[in-house]
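Quick one: the structure is below, questions incoming.
What you see is the complex with one protein chain gone and the rest in place.
Order of writing sets the chain letters: A, B and C. Residues in each chain are counted from 1.
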Amino acid sequence: MARKITYQQAINEALDQEMAKDKSVIIMGEDVAGGSGGDGEMDAWGGVLGVTKGLWGKYGDRVMDTPISEAGYVGAAVGAATAGLRPVCELMFIDFMGVCFDQIYNQAAKFRYMFGGKAETPIVIRTMYGAGFRAAAQHSQCLYNMFTAVPGLKVVIPSSPYDVKGLLIQAIRDNDPVIFCEHKVLYTLEGDVPEESYTIPFGEANIVKEGNDVTIVTVGRMVHQAIEAAATLAKEGVSCEVVDLRTTSPLDEETIIESVENTGRLVVVDESTPRCSIATDISAIVAQKAFGSLEAPIEMVTAPHTPVPFNGALEDQYVPSPGRIADAARIVMGYKV
Amino acid sequence: MARKITYQQAINEALDQEMAKDKSVIIMGEDVAGGSGGDGEMDAWGGVLGVTKGLWGKYGDRVMDTPISEAGYVGAAVGAATAGLRPVCELMFIDFMGVCFDQIYNQAAKFRYMFGGKAETPIVIRTMYGAGFRAAAQHSQCLYNMFTAVPGLKVVIPSSPYDVKGLLIQAIRDNDPVIFCEHKVLYTLEGDVPEESYTIPFGEANIVKEGNDVTIVTVGRMVHQAIEAAATLAKEGVSCEVVDLRTTSPLDEETIIESVENTGRLVVVDESTPRCSIATDISAIVAQKAFGSLEAPIEMVTAPHTPVPFNGALEDQYVPSPGRIADAARIVMGYKV
Amino acid sequence: MTANLSVEDLLDAYRTMKTIREFEDRVHVEFAKGGIPGFVHLYAGEEASATGVGMHLKETDKLASNHRGHGHCIAKGVEVKGMMAEIYGKKTGTCHGKGGSMHIADLDTGMMGANGIVGGGPPLACGAALAAKMKGTDGIAVVFCGDGASNQGTTFEAMNLATVWKLPVIFVFENNGYGEATPSNYAVSCEDIADRAVGFGMPGEIVDGHDFFAVHKAFAKAAERARAGEGPSLLEHKLDRFFGHFEGDNQNYRPKGEVKRLREEVCCLKRFGAEVTTNHGVDQAQLSAIDNEVAKLIDEAVAFAEKSPEPDLSALTTDVYINY
Partner (left out) sequence: MTANLSVEDLLDAYRTMKTIREFEDRVHVEFAKGGIPGFVHLYAGEEASATGVGMHLKETDKLASNHRGHGHCIAKGVEVKGMMAEIYGKKTGTCHGKGGSMHIADLDTGMMGANGIVGGGPPLACGAALAAKMKGTDGIAVVFCGDGASNQGTTFEAMNLATVWKLPVIFVFENNGYGEATPSNYAVSCEDIADRAVGFGMPGEIVDGHDFFAVHKAFAKAAERARAGEGPSLLEHKLDRFFGHFEGDNQNYRPKGEVKRLREEVCCLKRFGAEVTTNHGVDQAQLSAIDNEVAKLIDEAVAFAEKSPEPDLSALTTDVYINY
């Protein structure tokens, strides 16, 4: 159990174990092997960041390079899912959802309902999100809010190597379409990960730090910023409870509400832009369902309502920082009725 | 001023007046003329519901039928906008955004920022949204929440013939990309509309009914459901203030907050599905910025988190009704600390 | 290949075509009476296309359809009663009233779904073909697209992908001359849609879509190729629709008289009847018997649909993951 591997290795291991276990699991995406049909190394890349590296060697044709046709291959994965396969599809950057969104929200997400319960569409779309790589406006977005908005989709945003493995295995076994959002900055994060296969259920938030004064609800990479902020605040005598949503759909309302009922104060931290976001979502639910417990306004810490800038200093300012989270917590702590 | 025309006629008139005034305004979309290149009537349709009917006759080649290639022609409109035209592009149903979203949110919306302020992209995308036509899951969605989430886009959702004309003219003259959402059920709605050209500024909500007990914030078709609910509630002695947002981006926070500061109670009504929506957006802003004035939890009245069902009775139950709005108002009125 | 069509096969073909025609003519009437809600796109006139294809499909083969899907459903073996009830939005419908005309699907019979999104189907069909290939069966998938859909990016991407992965999928373009009100010779940039096949590395063929035999023959070749693992094909069926784009269409974009003339001149049923009674030993009486049988079937389907119950209101939130 003390084995430490990276977030990236944990993903690879989850894929490997599920492919070994279930022949209907296949992988497709741009360069998920890399080099198909060429004269160089066949399994040259394993995805643009090497996350699927080695799987082609083990599973051959079940790891399929695609043309740059996201709508085409995502749609093919959707069709294959209705016909008995369990495709894990890689959308290289979440920013590219705009060229294939229809196949996700109008097709995959709606089949079960629209067909009167007759369809199952067990597809996982793994995709990389978030800022921090100086990758500029079209390669740094979050956009998980748009998927969370879609009835019929499940949305997973793992924050640690342990979680990413367990949640990915769960996602592959789920019979609904799952959008699986991996933060590019987390790939190199190391953590304890059991070697054996395990699952983490959807819709169960993780209280990564207990506390009594302020609830900080967040997800993905921001969990780490929140923990850092909580550590700072602890020195000031403020006790924060940090809730990692793990999945934004299904959403673990219960844990959020219980925590706010205990602390009376809420800060929501979301790397995404501020409008119609996870931040507003959590705020709204609490303002409706835990209003009586609230002792202060709800603070949201998000990116500004702008595209992601290229320049490093601007990008660093763009992403919610532990400092800004701590400031928000100080505001709710200082609120006087 | 006492002239009554329909919402649909008001749109047509706005387009007509702007095309007459400014040669750079062009229209493109599927069947916006209808019949191009055939042996029948050339201007056969004027859009699938006849909204642009007659404009081809007046403006000829400036009204362009397109192939069924939304990404292609929306992208062409975007490119044309950066090159000096002011295209008004018709996306027949908002549900089709998934096949052309990239050109909207990654291209049009980001140019100005990403290019350091060097680009202007004056494009309007007119599109039909909403339930009520038994048009089922892929032709009845709202989805304006997804556009509202995008920095760089403006989102307009007019509720009346008067508004739709003034807001469309404003949209055409705006230098940013505008998503203009027309509710299919409203096209036949009649109302007073001045013959002369006029504009309604973005970001200024309209208080369609003043009141002191509950603020109902809403937009688009739901404005009418809210007014109906307010009338019912008035008989029960509950005075509702109904705020029509008119535009969700920019958002008139001031009017919302002032109203809630006065009434102390908020019901948000949104035809869209509940997650990461306009409903959560407004709720969150109020829970942060007008918390001290709130005397009750914020209630949201939305569609359920499901696709839109085909069956009429189910669809009628799907759409927020005056009855459900009134119930929500009664809940916030009945809240005891 | 046409050679091995027995009389029984021909009567089956006729029954399918006639069922589609009666179904559509009746939906047209019932829609006008106000009994049917929503958007309805009728397939009348194009029956030979679905039927000539459908006869080659096994239950395990897959079919992805479009908004004009009734004919494809019937040709793939979906129950007519359930379809009619679905179009009426009833609980007994194929999708329990939650889908409607544009979303009839019946995965058990290999019908992957009509589709409200033009170009929605081609990638899905590729996926079904991939599943067949991966499982090592000789299963195939077919997708029906209109001329309008031929210009949608998803369609092109799917064709490319089909060849890259050598998938057993067949792209059937039903070119009925119009995408809504816009003529295909305006919106399609090449002479014939079949011209596009070469750019996607697959064989392409123009087929007279009013001629059952031509459709049957061309598809036999494509299906054989697909089942043999040799990859996809493109077929362009030239044909006509007898009704408007949707029910309620004024059809002003059509030259005067076109609509009227079509039923006279290019009716696939008439043509089929003449051909089989003249050259294939089929009796007019046999066809008439089928006509009666089909008329009864459709009457029953309408009666069934009309008297079927509405879905329970609780169905609003079933068949989808919801947590609040």
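One rule holds for everything that comes next: a contact is a pair of C-beta atoms (placed from the backbone, for glycine too) under 8 Å apart; a residue touches a chain by one contact, two chains touch by 3 or more.
Only a predicted model underlies this, so the values are computations on that prediction, with no experimental measurement involved.
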item: Among shown chains, those touching the left-out chain; value: A, B, C
item: Touching the absent chain when the full complex is considered, from C:Leu5, C:Val188 or C:Val302; value: C:Val188
item: Among C:Tyr88, C:Phe156, C:Tyr178 or C:Phe242, residue touching the chain not depicted; value: C:Phe156
item: Selected residue (touches chain absent from view) among B:Lys53, B:Arg112 or B:His224; value: B:Arg112
item: Residues in chain B touching the chain absent from view; value: 26, 61-62, 64, 66-67, 69, 71-85, 87, 102-103, 106-107, 111-119, 151-152, 154, 176, 203, 249-251, 253
item: Residues from chain A at the interface with the omitted partner, ascending; value: 30-31, 34-41, 44-45, 48, 65-69, 71-72, 95-96, 98-99, 133-139, 274, 304-307, 309-314, 317-318
item: Contact footprint on chain C, counting only the chain that is left out; value: 151-154, 156-157, 159-164, 186-191, 195-202
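Just so we're on the same page, only the chains that are shown with their structure count from here on.
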item: Chain located farthest away, centre of chain A as origin (C-alpha); value: C
item: Whole-Å gap between the CA centroids of chain B and chain C; value: 36
item: Chain C residues counted as touching two or more neighbouring chains; value: 95, 97-99, 103, 115-117, 153-154, 320, 322-324
item: Residues of chain B touching at least two other chains; value: 71, 95-96, 98-99, 136-138, 304-307, 309
